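For this depiction, one protein chain was excluded, whereas all remaining protein chains were kept in their positions.
Labels run A and B following the written order; every chain starts at residue 1.
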Amino acid sequence: MEKFYISDFCSLRNNKVFKNGEEIYSDVASDSIKDFAKGLYKSLDLKYPKFHKMDELCKLGFLATEVLISQLENIDQDTALVLSNRASSLDTDRKHQVSIDDRANFYPSPAVFVYTLPNIIMGEISIKNKLKSENAFFVSEQFDPEFIANYSKALLQTGKASNVICGWVDLDNDKYDVFLAFLSKKGRKELTKKELNNLYNQ
Amino acid sequence: MAELQEELKEKIIEQLSLEDVEVSEIGDDDPLFGDGLGLDSIDALELIVLLEKDYGIKLKDPKEGKAIFESINVMADYISKHRTK
């Protein structure tokens, strides 16, 4: 059976950014996710005004993707996105709920409502990188390296994707945990459940 | 009127998260959509909410928005004629 590899990986945790195991950005002074994301956005020199319109969950997934693929000159249009988390879009769901709690002051915002689906992260990543590819968003209590690796392999084996960006983008009650891996036919680390889990836990 | 125009610019920047835009950069007659500020369909819906929430104007047909949101001047003119709060 054909083998696939984890060519790059990155994580965003505790206001620090790691790529392939090395710390590349740190901002321990920021006390909000919004400020941390804005600082990282500036340091990546992205010039992408749509970024400011995203909810915090999308900002985190979007920035992690930029970090993950920053060294690539171009990214294949058939690069699939297979993301997962625990809290779905609950962080923004709560904001929408607050706007409708009081029937006398009932002004739900379309710009908030549109982010009440977790797969919007993949929409934002696809728009930025022109990826007209397979997307799937799974929700589980914890990162599920076995299923994510198996499903990603199935996409690569059947030719439904040329590469896969997979991982975990979770945000809940001001706590976040982001881990992404770039899967392809080249690399040093073979794609296995164990390897993916090790890198997630690094 | 000039006050309302400034107020609208501030609200639009805040409400539509136009982080990199300054009030001074929005001309009173600049188009808000298309080449101007580059607003999109969600922004248009957001402006409809803004009209209702802050000025008590409820559009009967959301398609009316297209004409009203042409520029700051057109918007200010419409609001001053129709506002209920």
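Note that a contact is a pair of C-beta atoms (placed from the backbone, for glycine too) under 8 Å apart; a residue touches a chain by one contact, two chains touch by 3 or more.
Here is the rule we use: contacts and distances are computed from a predicted model.
Participant: Name the absent chain as its UniProt record does, using one of the following: "ABC-type lipoprotein release transport system permease subunit", "Putative Membrane protein", "Beta-ketoacyl synthase N-terminal-like domain-containing protein" or "NADH-quinone oxidoreductase subunit A".
Facilitator: This omitted chain is identified in its UniProt record as "Beta-ketoacyl synthase N-terminal-like domain-containing protein".
Participant: Check each of B:Leu4, B:Val21 or B:Val49 against the chain that is not shown and name the one that touches it.
Facilitator: Reading the full complex, the residue touching the unseen chain is B:Val49.
Participant: Identify the residue among A:Ile24, A:Leu72 or A:Val139 that touches the chain left out of the display.
Facilitator: If we include the chain that is not displayed, A:Val139 is the one touching it.
Participant: Which residue among A:Val17, A:Ala37, A:Val67 or A:Leu90 touches the omitted chain?
Facilitator: Of all options in A:Val17, A:Ala37, A:Val67 or A:Leu90, contact with the hidden chain holds for A:Leu90.
Participant: Extract the touching residues of chain A with respect to the undisplayed chain.
Facilitator: 81, 86-88, 90, 93-94, 96-97, 100-101, 103, 106, 108-110, 113-114, 116-120, 122-124, 126-127, 129-141, 144, 147, 150-151, 153-155, 157-158, 160
Participant: Of the residues in chain B, which ones touch the absent chain?
Facilitator: 40-42, 45, 48-49, 62
In the analysis below, only the chains that are shown with their structure count from here on.
Participant: In whole angstrom, what separates the CA-based centres of chain A and chain B?
Facilitator: Roughly 33 Å separates the two chain centres.
Participant: Could you pull out which chain B residues touch chain A in their complex?
Facilitator: Spelled out, the residues of chain B in touch with chain A are 15-20, 38, 42-43, 45-46, 49, 52-53.
Participant: In the complex formed with chain B, which residues of chain A make contact?
Facilitator: 49, 52-53, 107-111, 114
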